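Note that this complex is displayed minus one protein chain, with the remaining chains in position.
Let's look at chain A:
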Amino acid sequence: MTSMEIWKIFEPDNYYKSFLEQNKRPDGRGLVDTRPITIKVGTVNTAEGSATVRIGHTAVMCGVKAELAKPALRKPNEGFIVPNVELYPCCSPKFKAGPPGEKAMEASQFIKNVIISSKMLNLEELCIKSNKLAWCLYCDVVCLNYDGNLLDAALVSFMAALQNVKLPEVTYDEETERIHVGLDRSIPVILKAKPVSTTFTLWSEEIQLIDPTAEDEDQGSGEVTVVLLEDGKMCTINKSGGQLITHETLDLFVRHGKEQIKKINDCIERALIEQMDAS
């Protein structure tokens, strides 16, 4: 064990602080540098759409499964979309087996909020026959390795998987009530917006860290996630508790968020084209 490792174990706070004093993080990044991101779509053959995303050491996988269902009585013209985030104990010792924990539920609700706020999907387009038949898209996000910034990774994988979805053609015969499902998957899901989220960890009033690792999250006090649409409009903001922040800091977060929009969306675009060329 080197002396640095010993220092880290015995005085984790001082160890971490000494990096921040030099405007660096233990992994060598500056305070406003993001980690490299890699996206691969179509990683699960049996799902209608899928994507695997890596942000640094955080790895997240999303699969979209389409099922035919009866529309809800209240909304007979609408299909369903059900996001779900799972954090199994294999991704980090922080999570226990059993029913979804607080963090997993928070992430599921976060994706649901983004879907509703950004109005990215017209649920009526998922309806095949009013009051009879509609698509239900189950979007399962599974974390494979947890190293911070779950929300960003989950949203990127969700967006990439959704753009990878190809649904088969379905016809519904009203007289015989028979459902015919086409053999080849060809119909994409049309997205009206492509929201991108950016997460910051608050360390002190002056110091905020973009794209936090698990260590940054442990040392900091609370995260702020800003979700922006392509045109820079604010989609949702998520700050639960944590260090107090001023008005100006929020503005700064939005500015940094805007820089991320094009980068992430281009990255997804490239992954989609790559997959199309391969198949």
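We adopt the following convention: contacts are C-beta pairs under 8 Å (C-beta built on N, C-alpha and C of every residue); 3 or more make two chains touch, one makes a residue touch a chain; residues count from 1.
What we mean here is this: contacts and distances are computed from a predicted model.
Of the candidates "Exosome component 5", "Ekc/keops complex subunit cgi121", "Ubiquitin-like-conjugating enzyme ATG10" or "Adenosine deaminase", the chain left out of this view carries the UniProt protein name "Exosome component 5". Contact with the omitted chain, checked across A:Glu5, A:Asp218 or A:Asp251, is made by A:Asp251. Here one chain is not drawn; of A:Ile39, A:Ile81, A:Ala161 or A:Cys235, the residue touching it is A:Cys235.
Across A:Ser117, A:Asn145 or A:Asn265, the residue that sits in touch with the chain not pictured is A:Ser117. Listed for chain A, the residues touching the missing chain in the whole complex are 102, 105-106, 108-110, 112-113, 116-119, 221-222, 224, 229, 232-247, 250-251, 254.
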